[in-house]
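Just one protein chain is left out here, and the rest sit where they should.
Note that the chains take the letters A, B and C in the order they are written out, and that residue 1 is the start of every chain.
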Amino acid sequence: MKISVQADAFDPGAELNAFSAGAAGAGAVVSFSGVVRDEGGRLSGISIEHYPAMTGKAIGAIAAEAVERWDLSDALVIHRHGDLAPGEVIMMVATAARHRAAAFAAAEFLMDYLKSRAPFWKKEYHADGAEWVAAKDSDEDALGRWAG
Amino acid sequence: MKISVQADAFDPGAELNAFSAGAAGAGAVVSFSGVVRDEGGRLSGISIEHYPAMTGKAIGAIAAEAVERWDLSDALVIHRHGDLAPGEVIMMVATAARHRAAAFAAAEFLMDYLKSRAPFWKKEYHADGAEWVAAKDSDEDALGRWAG
Amino acid sequence: MIEVLYFAWLRERIGVPRERVETRAETVAGLVEELIAREERYALAFADLASVRVALDQELADFQAPLAGVREVAFFPPMTGG
Partner (left out) sequence: MIEVLYFAWLRERIGVPRERVETRAETVAGLVEELIAREERYALAFADLASVRVALDQELADFQAPLAGVREVAFFPPMTGG
């Protein structure tokens, strides 16, 4: 299980290949990557603040729960902090399992929890100023489906 | 939209990066890759037969439906045929959308349809012989959730 | 004359990947009956029709579909891609 919280850019393709190479027993590999949208040119960039002492712990707990719940052979989470430009990859998750349904469900679970339970906060910069991104009710609601 | 049915190996990481680079307006990129399992050493390889005149058409129709249904900004399907060794990547799909739920759903839809509606047939080779992989009822059942 | 293709274990049982068939059948089911009547290897291949799928001119169809105007018929087991 690889978990990295980093300011530096990373190469999602190279990460995916390294992750898949370690998953020969698995069969099914799902990845998600989040890209900074350009909002049709209106967004000049974002910055991501985080809580260093908590971030790794929180992500580790979420990933460990995914591995156990879907019997994953492996999981990967990389999340950047600091300043990012439109088009840059913010974060990625990957999951490996014997069957595709488990790999998909675990990746969605990881994303839902990272959105609302890992201590990151996004600020968007526009030509006319900056503002903190508000959490969406739909992100909080998404957690409901994993209960029980 | 890129659709490729090919005998040659491909680099999923390079494909993912190229796909994401074209998806700056999208925000969310999901990929699935299928790896030949080694079955604990019992599988020596697989071969995939297909119906060349039909394969591209069938995949194109499935991908076009996914793009329309989830308003994807792009979709990718690469599927190999011929002989593959354990650990080799059989196929991949990728989807790009504004929001993660659409990208995940479209990728699962593509996989469910490719499994049961694209004209590929897998044969597995073991030390003691070869046999055609039987379709699973669960794969046919998986299509039901996309109806209507 | 119609082009008939076989894939996977249907191809192996029948022994050829494709052949041109002279048929007067009006439906896929009629064509299958003609083939079964020909030789043992066809009877073997089509013994369990629940395990056979058919495409007409590269589009999935069913056994009741008419053959009028069809140029290519393909028989194969349930697909196992992905």
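As a convention for this text, a contact is a pair of C-beta atoms (placed from the backbone, for glycine too) under 8 Å apart; a residue touches a chain by one contact, two chains touch by 3 or more.
Source: prediction; values computed, not measured.
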{"item": "Visible chains that the absent chain touches, using the contact criterion stated earlier", "value": "A"}
{"item": "Chain not shown: contacting residue from A:57, A:126 or A:145", "value": "A:57"}
{"item": "Contacting the left-out chain in the complete assembly, out of A:19, A:70, A:104 or A:120", "value": "A:120"}
{"item": "Residue ranges of chain A at the interface with the undisplayed chain", "value": "34, 48-51, 53-54, 57-58, 79, 90-91, 111, 114-123, 132-135, 140"}
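The rule is simple: only the chains that are shown with their structure count from here on.
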{"item": "Mean-CA-position distance for chain C and chain B (Å)", "value": "26"}
{"item": "Chain A and chain C: spacing of chain centres that average the CA atoms, whole Å", "value": "48"}
{"item": "Inter-centroid spacing, chain B versus chain A (mean Cα positions, whole Å)", "value": "23"}
{"item": "In chain C, residues with contacts to at least two other chains", "value": "82"}
{"item": "Junction residues of chain A, two or more chains touched", "value": "100"}
